[in-house]
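For reference, the structure is listed below as structure tokens.
Entry: chain A
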Amino acid sequence: MSSSARSSRKKPKVGLFVTCLIDAMRPSAGMAALRLLEAAGCEVIVPESQSCCGQPAWNSGDKAAARAVAIPYLDSFDDCDYVVVPSGSCAGMLAHHLVELFEDAPDLRHRQQALAIAAKSHELTSFLVDVLGVTSVPGQIKGRVAYHDSCSSLREMKVKDQPRQLLKSAGAQVVDLDQADTCCGFGGTFSVKYGDISGAMVDSKAQDVEAQHPDLLVAGDMGCLMNIAGRLSRRGSLIAVRHVAEVLAGEMTAPPIGAGSTDSDTNGSDKK
Partner candidate 1 sequence: MEVSSQKFNDHVHQAVDDANLKGAMGKLTGALRPNRARAVAGLPEFDDYRDHGIAIKMHTLDHIDRYLEEFETNVVANGGHVHWCADEDSARETILGLCRQYDVKTVTKGKSMVTEELGLNAFLDQHGILPLETDLGEYIIQLRGESPSHIIAPATHLQRHDIAQTFRDAHDHLDPNRPMDTAESLTEEARQELREKYGAADAGITGANFMIAETGSTIIVTNEGNGDLTQTLAKTHIVVASMEKILPTMDDAGVMLRLLARSATGQDMSVYTTLSSGPRRPGDLDGPDSFHVVIVDNGRSTMLAGSEREMLRCLRCSACLNHCPVYASIGGHAYGWVYSGPMGKVLTPSLVGLEQTKDLPNASTFCGKCQEVCPMRIPLPKLMRNLRAKQTEQKITPLKQRVLLALWSSLASRPRFYRFVTGMMTGALARMAGPKRVFTWLPFLGDWVQSRDFVAPEGGSFFDRYRASSSPSSSKGEAHD
Partner candidate 2 sequence: MINARNDRAEIFARLREANAGRQKTPHPGAIAPPKKGSFSGKSRFDQFIEAATAQYASIAEVSRFADIPASVSDWLKGQNLPRDLVVAPILSGYDWDQIKDIRPRVGAATTSDMVGVSLALSAAAETGTVMMVASEHTPTTLNFVPDVDIIAISKKDIEAGLEGCWEKLRGWKKTNPMPRAVNFITGPSRTADVEATMVLGAHGPRRLHLILVDEKSPWPKLP
């Protein structure tokens, strides 16, 4: 494993923002992200005063609720060099919307903390590639790996080549979906408020995935993964689904997300 010989000799200090979905649904992906960052030479802390970035309330237009949820973590990352997030949408919340959320907040410190966090927040794979210059990862994987771009990753966090580069460095044959830049239909509460539309969108996405005959589908966002895996499962598909952190960290002992067959995972749990 290598990471770039960046200027500072001391290890970059990274605060891991776990995200509520990883915490609730797939802690193993959070652990994989942690391992990946440590393997890349970071000192990683995981502050306990975090639950959710506040996006569900923010997107619903309830600023007060969003602030209440964000305040507990606003000062948790003060002495971190970076805040790294294994989710494009949560990273987008921190990097782009937190400042607006607290822009007219009564407490000036909150505004300043929001600015500070925004300035140093990164999505996981873009952090590894764009900031640390990582070119190889602990995980090893063969076979066809389809990568799904979450909308926030693509459009807010400019994540596209980075996870693909890292997957390739792990040995994967990365395949793209035909409609790679079309939303999977998750959209947080949209998936339950507008279940009809969400269902139609995720069905298109699932068919797009199946058309590539991948051995594995990965993405960097837990919401998309739950959504697409849920539809694949309903369609009787056996395509395995994992968070990209698991694959890159070489931590694939946990069963895939949803019903996908562990047999269809390519053999990739060995670390280099």
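Basically, contacts are C-beta pairs under 8 Å (C-beta built on N, C-alpha and C of every residue); 3 or more make two chains touch, one makes a residue touch a chain; residues count from 1.
In picking the candidates, the idea was that all candidates are chains of the complex that A comes from, given by their letters.
Since the model is a prediction, treat every value here as computed from it, not as a measurement.
Only one entry among 1 or 2 touches chain A in this complex, and that entry is 1. Of all the residues in chain A, the ones that touch candidate 1 in their complex are 18, 20, 22-28, 30-31, 34-35, 38, 43-52, 54, 56-63, 65-66, 68-69, 71-73, 76, 151-152, 155-156, 181-183, 185-188, 190-204, 226-227, 229-231, 233-234, 254-255, 257-259.
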